[in-house]
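To start, the structure under review is shown below, and the notes come after it.
Missing here: one protein chain of the complex. Every other protein chain is in place.
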Amino acid sequence: MTGAFSTSELMAVVMAREFRDGEVVVMGAVPALPLAAAMLAKSTHAPSLSYIVGGSGTVNATPIGLTTLSCDAALAPAPSALPLPEVVLLEGRGDALDVFCAGGLQIDAYGNCNLIAVGEWAAPALRGPGTVGLPFLPATKRSVIYAMDHSPRTFVERVDFVSGPGHPASPDEDRTYRGEGPSLVVTPLATLDFDPTTRRMRLRSVHPGVTEAEVAEATGFEPAPGPPVSETPPPSEEELTLLRRLDPGGLLSG
Amino acid sequence: MTGAFSTSELMAVVMAREFRDGEVVVMGAVPALPLAAAMLAKSTHAPSLSYIVGGSGTVNATPIGLTTLSCDAALAPAPSALPLPEVVLLEGRGDALDVFCAGGLQIDAYGNCNLIAVGEWAAPALRGPGTVGLPFLPATKRSVIYAMDHSPRTFVERVDFVSGPGHPASPDEDRTYRGEGPSLVVTPLATLDFDPTTRRMRLRSVHPGVTEAEVAEATGFEPAPGPPVSETPPPSEEELTLLRRLDPGGLLSG
Amino acid sequence: MPGRFLEAEEAVAEFVPSGATIAVGGMHMTAAPMALVTAMVRSGVRTGTLVTSPSASLQAELPVAAGLVDEIMSPYVGFEDLGLAPRFRKAVESGELRVVEIDEGSLTHALYAGAGGIPFLACPPGVDLTDIPRVSPELFRRVRNPFTGDEGWAIAGLRPDVTLLAAAEADEDGNVALGRFPFTDRLMALAARRLVVQVERTVDSGAMAARAPGDTIPGFLVSAVVVAPGGCLPTSYPGFYDRDEGAIRTYLKAARAPETLEAWLADLTGADPARGAEDS
Partner (left out) sequence: MPGRFLEAEEAVAEFVPSGATIAVGGMHMTAAPMALVTAMVRSGVRTGTLVTSPSASLQAELPVAAGLVDEIMSPYVGFEDLGLAPRFRKAVESGELRVVEIDEGSLTHALYAGAGGIPFLACPPGVDLTDIPRVSPELFRRVRNPFTGDEGWAIAGLRPDVTLLAAAEADEDGNVALGRFPFTDRLMALAARRLVVQVERTVDSGAMAARAPGDTIPGFLVSAVVVAPGGCLPTSYPGFYDRDEGAIRTYLKAARAPETLEAWLADLTGADPARGAEDS
């Protein structure tokens, strides 16, 4: 807990603020955090937000309490549920979805994600679970990356395996999709975004009680210089009240 | 009416006998005749027959009374209903369906069907409705062709447009699909099948009261020679009783 | 952004530009979006390419009869037991209407590809043995299978500019439920750049939750919802009404001669905008 709210609660609030009204958000495995963020955004500044929970294909599900399971039967009372192959179609269509919530075993300076293998793919030091839908990141308007571990092990200069494409590391790289790429990275320590020219990750804000030096030490690459770093605005009383109403089981606050 | 049964009833009985136990039959628009045949076969010699009615995607529907509409809501009480795109997948798969019930504005000596255009395609003398799923005929194990019009206009030497492929007209033609091609043609006058070597249509049986000469006059090509032509065995009492129970509205007997 | 509730003419004016590729849902004489199609005809909107379900009836015949279609892509236009589509037939035979010849399988897969950002796919067996690819060179191209080296036909993804569908219900957020055989209506919805849906009635959001997965279309895909009870007539909407066979026969009779057709069309689309699909 940082003061009167947990780190997860802060992260959920930060992600919620990143979702804009009318957008369509898609999330995958272990959806508790992005689900909380989407539900919170929808109940505050983004009443026309839509959100799709991974394997269930549900749109705007309102489970009683958050869930960590992307195919939870608790998601079924939703005003719409798409068969998963139809979600896959929309992911590839390129103009249907706005925000893809992503993560990785490794996340690099250009926002590439790796859920497949640390080390050599053929003989990995760490085999990840696999990449599910992350290859569709560049076909989505933009992505929000979140990670529960902010350490040099996770935040690396270059992922060992690109399973969720981020920004091109060089302006020569041809990425002509509609996508804007990753727009925000949310961690337990800070929020980070990307230099609009070099597309390299930079520190945007540190969470209350965290120093810039601590973030630098926890990051395995040199972030791009950017505007002065602020403190992440903490949850408002309204945000926290609404969030806890969505999370009676205390999945985020515990 | 030919004696105690109608021509349509005789045709339905003939088609029913052609369906074998355990087969999967698929039919399209105006399904009354093949639907009656499939339901009759299933209630007699083919209890494990399955039948799919076109656009509805229903499998083994048991409407109260026959229907002429392939998407009739009356088909809904079925033990299974496939979304149409899944029927399309199975049609292309090539080993899922056994019998495709087909027809045409033109049907030629090799069992090719034409539902698209009589005359030049670009400036047709008669524009047909279109071919729906008939291109999948060669991907099905075999097809049964039925026509309500046996005349030289329908039965032609060569269709003007192949929209439902039949047998290759020459042994050089490469048709390496699983399909055996058309196995039977049922008309108001006769049943016809195909010479196993030349694959050309030949007369198998004439319906009660029809002469071979009448069939020859009504056919716009020279059928292949074959075994002696028999008379189509009329419906048995049991077949007729069952068929009329399936058709209380008298769609076939009227 | 979830769909907004509009009148049929408003929805057509806002989302159905002239000359566009318009897909109309419903199969045969079931669930044809006649309220929307009638509004298009009433508004005089030209269709560049009219794409239909694997089988269409009046939803294709009517805009063709009104002379408002440049080109049609449909595996079947007709009236099942009631016969051929008279004006479609005449328009093709006279050369007034261009046909982009396509079959059910190729259309279904083209919509799947269009919905999924799949640039093209190789056609399944069958269509290669027909004359269809020969007369539709804009749809079918030869491609070499990079796995086997075999040559075959390919079809590209298809993305209608607008799809018009009929559904049973909509909730206040524009989520819609079909409550019937889906036909290819879902793929048409997913592949479209804009989706306009007419519904029989509105329901509370809670009612949608009881629907089976795959029966609903989420509001974020829906540009506009038009409430049009009876709006599929004279075609049927399962669970609401059967087709009006008499009305279809009346049309088919009227379509036999230019003068009677004109009168029928004027009656349907005449100056009085209060007269909707129910009058058809």
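Which chain is which? They are A, B and C, in the order written, and residues in each are numbered from 1.
Keep in mind that, in the parts below, a contact is a pair of C-beta atoms (placed from the backbone, for glycine too) under 8 Å apart; a residue touches a chain by one contact, two chains touch by 3 or more.
In this text the structure is predicted, and so the values were computed from the model without any measurement.
In the full complex, the chain left out of view touches A, B, C.
Check A:Ser70, A:Thr154 or A:Thr232 against the missing chain and you find that the one touching it is A:Ser70. Within the complete assembly, B:Ala139 is the residue of B:Ala117, B:Ala139, B:Val159 or B:Val215 that touches the hidden chain. Touch with the chain that is not drawn comes from one residue among A:Pro47, A:Gly65 or A:Gly130, which is A:Gly130.
Among A:Val59, A:Ile116 or A:Ala147, only A:Ile116 touches the chain that is left out of the view. Interface with the hidden chain, as seen from subunit B, comprises residues 22, 24, 48, 50, 52, 57, 59-60, 76-83, 86, 88-90, 92-96, 139. The set of subunit C residues touching the chain not shown comprises 105, 109, 112-113, 116-125, 141-148, 150, 152, 154, 156, 180-182, 211-215. Residue-level contact of subunit A with the missing chain is found at 29-30, 32, 54-58, 68-73, 76, 81, 83-85, 88, 91-94, 115-116, 121-139, 161-165, 175, 177.
Note that only the chains that are shown with their structure count from here on.
Shared contact partners of subunit A and subunit C are absent; no chain touches both. Comparing the centres of all chains, each the average of its CA atoms, the largest separation from subunit A belongs to B. Note: centroid distance subunit A to subunit C, computed from Cα atoms, is 38 Å. A separation of 56 Å divides the Cα centre of subunit A from that of subunit B. Put simply, the C-alpha centre of subunit B and that of subunit C have 28 angstrom between them. Counting partners per residue, subunit C has 112, 186, 214 as the residues that reach two or more other chains. Subunit A has no residue in contact with two or more other chains.
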